[in-house]
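The complex is shown incomplete by one protein chain, all other protein chains being positioned as in the whole.
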């Protein structure tokens, strides 16, 4: 029968398993979201609707993979999902895990669009890339989260000043860029405060720190928490 | 500065490149589409709208990756994309390639839904898994395509008889299954012909053979061809 | 110049790095040592000279890779080497690590042969295969060692009874095999004790438990310890 003759081509497939006893992180990043946010007129420097849409897509993923996912952390157009060290889902096959999470996130993003952007028609389907990273220890995992949160902080501080200079200060983008070249963190705080009366520390935590989602059961019904990510948050991971 | 302290966690990432001088195939499969097609009342044994939606999502991918993709082949809830042997897109990084194709396909599927199912609300976002396979020779590639097409043929013949027995013959699914146990290809043709006056070879090629998409330029404007897949089709690949 | 034209072939090479923050174990196994030990008339069930030759080859490896190797454990024709979690030798490149350890072990085995078998000419060069395994936690590492030691124990107990039955009891190998079929550990102890007056627990630890080697400095000069492996031994690993 015809099938058997060709089926040898399956042998060209490979399947790597994730090393046991490691946390498995899947991180998703928007592809070319600079353009996507421009085309859909996202607010600058942060569009709360867009961040909450990322959170909604992440919740779809976390619910679907419950109870294997310990937490999700999102900022800007990226999201990280942390699977239990002991998870045996898909036999820990790297490609299975990555592609199922990524695909569901992508389709959920489009699916939930209308709830978050009721007055904006999506012009074209966005896409994300993804990767799998393994961390053997809780310390490594916390450093990973700290790294992403530091990234959030640095970018958000820059963007907050940049867009203040442009939108309120009347500079063109190139001028704002010039103005910020070489400034350190305290310079940026100072510009915000003295020129725009903005105390950066009073900006919403959602913007400054990103979002964290834990799957939790409370009482009889199941509820999903969306919390701002603080230094202490990771301690709840067992 | 804080970033440098944590950034070591990047070293846990790996990135495999695809062996040069091999065709790169990315195959996408619907996850749990049995349920998805039931919930959205897909017609049995084939729903032309659903197949054309798969084709639309595939076209979005092929346009986006033009001219690196040689062709796409789809059947049922799966799609295969063939990248040129010589492609250097994303430096041939396996995860980058796979995740970008898969994510775009997934979001395009949801994005194009309304055009193909104008009267059916999507109940939940679907997902797909994906894999990368390398083939060193054109012969291997053709055998791969033949394998997928044989799969299409076998499943579609079975489903055509099965649903004829159920929808027209009045059997319940279990009875239809029983009836078909142990039958070979010619038996199934015979049942279709003698009991339901269906000549299987007259069924639409879209159902029997699947869809193939080539990126092509004709004249000044660009047109996209959707063709039924025939034995000779692969010869046009250079 | 000619070189540049062909050098693209380097791009077909891959190099995987070992995940950081994991113990790296390299295990070496004799290939077809049943034949090798027969051809060179190794004593049964254990040949102390052969075991000490394995230890000598292992010492050559450990000295060469000092201080990156924490310990070595050997039994029968296999040896395991444990590299520090934090080692950055060869940038943790898997193939570099594996092949350098394996090659040195193999050539050292032949090099030291004459010191351990002064009256036996080596008939042909032996070979070993090797593998790399990563363990994220000390608990995993200890379980690995326990697994190999349990393997040593089980095989050695079996071989000790088997060869007592053959060499002292006058059975042919097939009869000895039959006699042992289905026996458990306590049966084997009993056979040894009642029929051959051998208390298995008094057999040399080298045979029953294998060899462990730690690199150590004591006083001004460097000394190399060869110890029998006990349950507590692993605790010294920091």
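Chains: A, B and C, in written order; residue numbering restarts at 1 for each.
Keep in mind that, in the parts below, contacts are C-beta pairs under 8 Å (C-beta built on N, C-alpha and C of every residue); 3 or more make two chains touch, one makes a residue touch a chain.
Everything numeric in this text was worked out from a predicted model, so none of it was measured.
Trainee: Under the definition given at the start, what are the shown partners of the omitted chain?
Mentor: Taken over the complete structure, the missing chain's partners among displayed chains are A, B, C.
Trainee: Using the document's definition of touch, tell me which of C:42, C:135 or C:207 contacts the absent chain.
Mentor: The single option touching the absent chain is C:135.
Trainee: What does the interface between subunit C and the hidden chain look like in terms of residue numbers?
Mentor: So the residues of subunit C touching the missing chain come out as 2-3, 5-10, 12-13, 31, 60, 64, 95-96, 98-100, 102-112, 122, 124-135, 140, 143-144, 146-147, 150-151, 153-154.
Trainee: For subunit B, which residues reach the chain that was dropped from this view?
Mentor: Residues touching the hidden chain, for subunit B, are 19-22, 134-137, 140.
Trainee: Could you please point out the subunit A residues that touch the chain left off the display?
Mentor: 8, 11-12, 14, 16-17, 19-21
In the analysis below, only the chains that are shown with their structure count from here on.
Trainee: Just say which it is for the chain contacts: an open line, a closed ring, a star, complete, or other.
Mentor: complete
Trainee: Is the contact between subunit A and subunit C built from the same residue numbers on each copy (over half shared) or from different ones (under half shared)?
Mentor: Mostly same residues: over half of the interface numbers shared.
Trainee: What whole-Å value do you get for the distance between subunit A and subunit C if each is reduced to the mean of its CA atoms?
Mentor: Distance between chain centres: 47 Å.
Trainee: On a C-alpha centroid basis, what's the spacing between subunit A and subunit B, in Å?
Mentor: The computed centroid separation for subunit A versus subunit B comes out at 29 Å.
Trainee: In subunit C, what residues contact two or more other chains?
Mentor: Those would be 19-21.
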